[in-house]
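With one protein chain withheld, the remaining protein chains of the complex are depicted in position.
Our next item is subunit A:
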Amino acid sequence: MKEKIIIAENLSKQFGHFKAVDNISFDVSKGEIFGFLGANGAGKTTAMRILCGLSYPSSGKARVAGFDVYHQQEQIKKNIGYMSQKFSLYEDLTVLENIRFFGGIYGLGKKELKNKSDELLQTLHLSGETSKLVRSLPLGWKQKLAFSVAIIHKPVIVFLDEPTGGVDPITRRQFWDMIYQASENGITVFVTTHYMDEASYCSRLSIMVDGQIRAIGSPAELMEQHHAENMDQVFFDLARTATRSAD
């Protein structure tokens, strides 16, 4: 059996009377690409914040990269990468300055940082653009760069919060090639998305409705269970049972 990177058991988060996350249990194995799906307001972000060490659950248990979300937030933060739907790089800094900054705050040494950034720039074909401001790069490049920066410190797991919003299909495909690459290198990927074609790229996925996980499994399994031809149908099938309105 493979090493579990995320283990969540009966995890809940309550704000007043509102159960944002309602008793969810799941696990993610090493090297997996785990899709975390749900309509807006289903509780994805809240759950993800707990797993990233940004907030505490109200009840239940969870371990990320082997560390407890209640007591070891610091260690969790050191072992995860994070890229958000909102843009994650500094637009008024150059490509190289961004790489150095994010490498620097994760404690990478000078030499390590140099090797890493050379390698990274080469892979992204950005070697000629190092002193360009990030602002001037096309959106697709920015997002690829943001992803590379998010895993520059070789985290155990990387959280991607709707990473491909607003990007054209070709760039999205390229972005997913990078995700596969990272997964092959042993980095576990935890991704939220609204694109159902992307959902079918995941090795396993869960669908959240009203704070609960209503379905979990590989895309093929889910389609079979719901007698659906594609992930779109599965998602609509579940999402329309929601009683809670989006935020």
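The criterion applied here is as follows: a residue touches a chain if its C-beta (ideal position, glycine included) is under 8 Å from a C-beta of that chain, and two chains touch if they have at least 3 such contacts; residues count from 1.
One rule holds in what follows: contacts and distances are computed from a predicted model.
The protein name that UniProt records for the chain not on display, among "PQQ-dependent dehydrogenase, methanol/ethanol family", "ABC transporter ATP-binding protein", "Cytochrome c oxidase subunit 1" or "Transport permease protein", is "Transport permease protein". The residue touching the chain not shown here, chosen from A:Phe34, A:Tyr82 or A:Phe147, is A:Tyr82.
From the set A:Leu93, A:Leu124, A:Met196 or A:Ala239, the residue in touch with the chain omitted from the display is A:Leu93, counting the whole complex.
For the chain missing from the display, the contacting residue among A:Gly104, A:Pro138 or A:Gly166 is A:Gly104, taking the whole complex into account. Although one chain is hidden here, its contacts on subunit A can still be listed: residues 52-56, 74, 77-78, 80, 82-84, 86-93, 97, 100-102, 104-107, 159.
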